[in-house]
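Complex shown without one protein chain; remaining protein chains in place.
Read from first to last, the chains carry the letters A and B; within each, the first residue is number 1.
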Amino acid sequence: MESWKTNRFVFWVMSLPGTFWLLVFFLVPMSLVWIMSFGEKTGILTIDITWTLENYIRSTETVYLEIIWKSVWVSALATIACLLIAYPIAFAISFAPNRWKPWLLLAVILPFWINLLIRTYALIAVFRTRGFVNFSLEWLWDGANSILNFVGLGQFQLLGERFEALPLLYNNGAVIAGIVYVFMPFMVLPLYANIEKLDKSYLEASLDLGASHVRTFWSIVVPLTMPGIISGIILVFIPALGSFLIPDLLGGTNAQMIGNVIERQFKAANDWPFGSALSFLLMYATFGALALRAVLSREGGGMNA
Amino acid sequence: MTDAIISIRNITKRFGQVVAVDNISFDIPTNEFFALLGPSGCGKTTLLRMISGLENPTEGAIILDGVDTTGIPPNRRPVNMVFQSYAVFPHMNVLENVGYGLKVVGTPKSEIETRARDALQKVQLPELAERMPDQLSGGQRQRVALARALVKEPKVLLLDEPLSALDAKLREQMRLELANLQASVGITFIIVTHDQDEALSMADRIAVMDSGRVSQIATPEELYESPKTRFVADFIGKVNLLDGTVGSAGGKQITINVDGVGQLKVPLEGDAPSGEVAVAIRPEKLKLSSRKPAGDDVKIQGKVVNLAYYGNASHVFLETDSGLPMTANVQNDTRDFEGAIDVGDKTWISWRPDDALVLTE
Partner (left out) sequence: MPADTSIDRVMRTEAAPRKRRWWRRKSDIGALDYARRWWMKLFVGAMFAMLYAPIITLMLFSFNDSRRNIVWKGFTFKYYIKAWNNDGLIEAFANSLTIAVISTVLSTIIGAMVALTLWRFRFPGKPAYEGFMALPIVVPEICMGVAMLVFFARIGWPSGMPWPLNLSSITIAHVAFSFPFVAVVVRARMTGFNRELEEAAKDLGASEWQTFRDVILPFMKPGVVAGALLAFTLSLDDFVITFFTSGPDTVTFPVKVYSMVRFSVTPEVNAASTVLVVITVIATFFAMKFQAPVKGSAD
């Protein structure tokens, strides 16, 4: 690495396009939204920037606080579920034979490359009232009933009069399932990177010293892969908190998240200043999570994720 | 100094607050195999990189064949380098690698091919010209790097730790080959190494460096037998150092008072020192005997505290009666070493006065 002064011309030519693009087409738009969050809607198309805090105050109304709070716990639950599922997967890949590793990793990453919309849409077909889950359950119900009939218990109707389809779609559960399904690769990759880096002789030493596998896992593997766990949690939690498409398609009217409220302000409700304020609240939350990660990884003492 | 191909003049290199090279000056004559030897971080690689032009000195100048190189970029200097990692371009085959230095200066294609193949002949790799680097062993890659530098017919060839990435057997073989190659091509070689055996076995002259300065420049034999400083004596080979003060000096001898041992006679070269000094004796110069040896040898009494067996020789760790630790190196010239010395044995330690040396620094 050399000082930019050694070759000013090359430095400027190389850095200018990226800097320009990001300034004009990212920072300026973001600033406009920020400024607009202090504005007032004066007509259908006119907005005055009055530097009012009204929009931020409005976001603390119960109805919006509830949605923000729900966004947080839905994202948190989904993140925890992701971690519980992803850890064994990352662990297994890391301990798989070397020739298998790239393929297993590819299998984890591949869905991430497939369109988010298509993946979410695929889940609709799985969860809806006449979807695959309910279809399979109905089939099982029929099967169980015919067995009951066969053994002569049919007249008691032990399994209910008829099959009731489970309401799997258009609720918070569907949103959580969708987030887990969609963001799983974000959790597996940092975990895998950390477990892979872990010197396996620590595990062998622990087992050799008499610790059980479970004990070794909790007292050796988990502490040493903590940076990966933190990275994974942040990487899933941030996009989950800002998700719009998943609650929009899977959530129905009662399972909206903050992203949907923002969208509504900019589209149907046509209240851009309020939408801008909500949008920046989401940004601050995101930066807070990132700062938290920076602090946690620094406390980890050199164990960088 | 008239035929110096390279003249280092008051070179200093600072990286921010850190002084990597501290006011070094020396000359290297044409056709010499010169080694820069020192522990890691002593500035030897920085010095080499300044000769190549990859780093620029903070102060001082490097005169190459009568030309001040200050401000000349590396691609215009008639010196070439064999890098520690060999830096063989992974996307070019062997012949393209070797020919690269000729191609970039616009040498005609046909000439590149002949000269590159010639160079590969010199490093005994003519049959691998079409191979890709990832199909080569470490030793072969090193030869490619050598050929690639030699094909430019540099005035000075720089080698940065060239043998460190090779395994022990190959390293020993390459030492001999490098020395032979240098003799046959007649180019000045400057090698950087932290391995004393490497420097001693290959180089005509060695500069021992310590924290940015040159401690001593001398032939391998001089360095080993007449080190100028404690650092050099200790860095090259093993040495017993006995601290003492100067007693009386007379004629060609000087007496040093060593605590608990008494007066030691040491030969004197040049001016008599004064004050705190050290007496240095190489372990293999010590003789051990159960009975008090006769004659003029310096003799002290001690006991064997430990033994380390190395096959051809053994290291005997001793403690003098006054409690000073010493080490003797005993050749195992008979097969019954086991019975001869044992831990706990009382022994006489003796050496010829001429084999000891006074170190003032």
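Quick notes on this one:
By our rule, a residue touches a chain if its C-beta (ideal position, glycine included) is under 8 Å from a C-beta of that chain, and two chains touch if they have at least 3 such contacts.
Keep in mind it's a predicted model, so treat the numbers as computed, not measured.
Only one residue in the set A:224, A:241 or A:255 touches the chain that does not appear here, and it is A:241. Of the candidate positions A:123, A:174 or A:233, contact with the unshown chain belongs to A:123. Within the whole complex, the absent chain has one touching residue among B:85, B:274 or B:306, and that is B:85.
Seen across the whole complex, the unshown chain contacts chain B at 52-54, 73-76, 79-81, 83-85, 87, 89-91, 100-101, 104-105, 132-134, 145, 148-149, 152.
Hidden from this view is one chain, which touches chain A at 1-4, 7, 10-11, 13-15, 17-18, 21-22, 25-30, 32-33, 36, 85, 88-89, 91-93, 95-97, 100, 102, 106-111, 113-119, 121-126, 128, 130-132, 135, 181, 184, 200, 203-204, 207, 238-239, 241-242, 244-245, 249, 259, 262-263, 266, 272, 275-276, 279-280, 282-283, 286, 290.
Keep this in mind: only the chains that are shown with their structure count from here on.
In this assembly, the C-alpha centroid of chain A lies 59 Å from the C-alpha centroid of chain B.
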